[in-house]
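With one protein chain withheld, the remaining protein chains of the complex are depicted in position.
Right, chain A next:
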Amino acid sequence: MKVLVMVKQVPDTETRIKIRPDGQGIVEDGIKWVINPYDEFAVEESLRIREKFGGETVVVALGPKRVEEAVRQSLAMGADRAVIIESADMLEPSLVVQALAKVVKEEGFDLIITGKQAVDDDSAQVGPMLAARLGLPHASIVIKLDIDDSQNKLRVERELEGATEVVELPFPSVITAQRGLNEPRYPTLPNIMKAKKKEVKRIPLDSLSIDPSPRIRLIQLSPPPDRPQPTVLTGEPAETAKKLAELLHEQAKVI
């Protein structure tokens, strides 16, 4: 079974976001870049599939030079090789999808796994869009994945609001990974060393001749509204509990 995993590099979730004065992006100085947390579940799942059924797992990432780090981390977790689509900028989902679609068609695959959502743009679009572009079925927000022994069919569990649903789909198809799918392994030192020697193919974005017209225009980024000054109560629990209930009832009028 050949599994392709789409990996995006994003600012670490600890990052405090500073908006550029022109409102068209964030200040990138000093940001620690990491593999998108949901993509770690995607990588892990691909490794488990390979361990069970054999085959190959290939990581595909689009972005500037620095994405190599996220790619090496995926290789250190155990992916076999990688393809980087070199793009000076991060692109919006529909453009990423065009580029990824060309590369994955060229690669060939049984299954594509993406993250549920990238924690920078929070779009949650690339997986299902890529599936549509490739004419393949998909299931998103997957927390459990089973492949039958004859490898004909995928059975996945999706997380909904207050419920889960089981979806069956044929190969090839596209899945997006949600937290709970698995527990990603840590790269071991020997595997980090090995990852340095694994094949990373580089494809310039220009060579893919995609239609670069964006579908979304960013007007501006702004910080979230400030929260009001807090009212903090200290003292005897019986008093603070009573006072809090009163404030919620009389001042905030929420109970």
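Operating definition for what follows: a contact is a pair of C-beta atoms (placed from the backbone, for glycine too) under 8 Å apart; a residue touches a chain by one contact, two chains touch by 3 or more; residues count from 1.
Basically, contacts and distances are computed from a predicted model.
Trainee: Pick, from "Urease accessory protein UreD", "ATP phosphoribosyltransferase regulatory subunit", "Electron transfer flavoprotein subunit alpha/FixB family protein" or "Dipeptide transport system substrate-binding protein", the protein name that UniProt gives for the chain of this complex that is not shown.
Mentor: Not shown, but named in UniProt as "Electron transfer flavoprotein subunit alpha/FixB family protein".
Trainee: Could you pull out which residues of chain A are in touch with the chain that's been left out?
Mentor: Chain A touches the chain not shown through residues 11, 13-17, 19, 26, 37-38, 93-94, 97, 119-129, 131-133, 136-141, 143, 155, 158-170, 173, 179-180, 213-224, 227-228, 230-235, 237-238, 240-242, 244-249, 252, 254-255.
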